[in-house]
Structure formats: C-alpha cells, structure tokens
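Attaching a single structure in structure tokens format; questions to follow.
The complex is shown incomplete by one protein chain, all other protein chains being positioned as in the whole.
Let's look at subunit A:
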Amino acid sequence: MASSVPEVRRLPAQRELRVASWLRAAGAAALAAAVAAAAFLAVDGVRREPAVAALAAVLVAALLLLLAQRSAGRALASENRRLTAAAATATRELRASRARIAASAERERRRIERDLHDGAQQRLVALRIELELAEELIGRDPSLAAERLRELEREVDEALEELRALAHGVYPPLLADRGLVEALRASAAHAALPVELDATGVGRYSPEIESAVYFCALEALQNACKHAAGADRVAIALDGRSGWELRASVTDDGARLPAGRLAPGAGITNMHDRLAAVGGRLEIGPAPGRGCAVRIRVPVPLPVRRPPGRPR
C-alpha cells in the first residue's frame, strides 16, 4: 500500500556492478601476466625467443579480458531487465495511487455538493417558503406572524452554522491561520475521548502538507473514538524536530489490535493516498503496551537558513 519506489533503493547496484566488472577485468589481466611470467620461466632452459613468450602472454590476457567483459555484459543486461521490471512496477503503483487520489477528490466534491444540497440549500428554500407563509400571516394574526419570524431567525442561524461547518470541513480556517497544532488542538477538544496533544518543533508547512497531516490525524482520532474497544484516552504527538520530516502519531489505549483484523477500508486507503500525494507514509500497528498506533511521516522542505546576524 505505501508506495515505495523500488528503483530508487536499488540504484547503488549499478555502481557495484561496474566496480565488479572492472575488478574482474583487472583480475584477468593479473592472471594473464602471471601465466606469461610462468611460461617465460618454464621455458627458461629451452631458450625461446622472449618476443614469442610476450606475444603469447598478450594473447592470453586479451582472451581473458574479452571473456570477463562478456560475462560482465550479460550480468549488466540481466540487471537492466530487473530494473526495468522494477520501474514498471513502480510506475503501475504510482498510476494506481494517482487514480485513487483523483477518485477521492471526485468523491469529496460530490460529498460537498450533497452536503450543500441536503443542508444549506434545503434550509434556504424552506425559509423562502416559510417567509411567504409568514407574510400572509401578518394580516390575519400579527402576533403569530411575529412569533413565526423569530423562529425563522433561528433557522437562519442554523443554516449559517451549517454552512460554517461545511466550509470548516473543506479547509479549517484555524489550520490556515494558526497551523497544525492549534487546529488539531481545537478539533481534539470536541473528540468523544479525552485527547492529550504533545507537539515539539512543529512549524508551518505548505497547505498541502498541513491539510494532509491534519485530516489524517483527525481520521485516526475519529477511528480511535469509534472503534478502539475499551479506550479511555487518545494521545496525539507531533514532532518536527528533525527539520526534514514531520512525524505525527495517534495512539489509543484500547484493546490491542488483533493481527489481520485491520481490513483497509475506504478511510484508511484515503489516508494512505492523501499522504502519498505529499510523499508521506502511514503505518498502523499495535502501540507499545496496549492499543493501536497510527504513525504518519511526511518529508518537509529543510528550513531556509537565514544569514547570521540579520534579525528577522
């Protein structure tokens, strides 16, 4: 599921292979020189022409070099085939992940449309109808009409609140304004279980990274609240100290995750894809002791070093 790219890990093999083929060639040359020397020594008593011995030695060396090169060529060709296959697999994985990201964006758009249709739009249409009813009522029963109008005011408030919540779901304003820690702290305050949030060295990152980590951590928190049997609390940890990687974990203290129970549902696939889109990865496993831990890692650009001595 985590989209590792095999050919990147195997790059050193090419260099090793080249070194190996050179070593083989050098070995062959040394062997040839040894053969030539031995031949020269063996025929010492016979008094052969040194030029003939030298020629024989050069011929043997050339033959051995040729053989070494051919075997190295074959090894290289096989390695190339393996790398090509690995690249094809990686490309397939990447395409599948991209298709899933596109599909999930599409699903998200449809969800927003449905939420707007079922929520604010329905309320506004209902208000439109009821305002007309209230208008008719004014002539007949002004005090009842006034009461109805007050009700409608409350309904306007509800419609506004629904729109606000929907906009918040699309992109939480707190995340844009104050960053990951504050946004997660605010969301955690409304969770069904008590949440302990611990953040170290977390700065501001690009909106894509911040929203990917925010929504995945939130999804993990909601999963823990919903599914973790016997959990009393959830711990969220954010760690950006390394400077090149942002780590987040959501850990509950519920029942230990039985092996194989975690069938990846749509929520988890979404998390994987959302993180993969920013080069991150997700691991879900048992937490130390008890419970379940969701670990998120996202590479972040190294902080820009400012010239020393210049205040920001």
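Simple rule for what comes next: contacts are C-beta pairs under 8 Å (C-beta built on N, C-alpha and C of every residue); 3 or more make two chains touch, one makes a residue touch a chain; residues count from 1.
Note that contacts and distances are computed from a predicted model.
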{"item": "UniProt protein name of the chain not shown, from \"Ion-translocating oxidoreductase complex subunit D\", \"YhhN-like protein\", \"GerMN domain-containing protein\" or \"DNA-binding NarL/FixJ family response regulator\"", "value": "\"DNA-binding NarL/FixJ family response regulator\""}
{"item": "Contact partner of the left-out chain, one of A:102, A:129 or A:156", "value": "A:129"}
{"item": "Chain not shown: contacting residue from A:70, A:117, A:150 or A:204", "value": "A:117"}
{"item": "Missing-chain contacts mapped onto subunit A", "value": "117-118, 121-123, 125-126, 128-130, 132-133, 136-137, 140"}
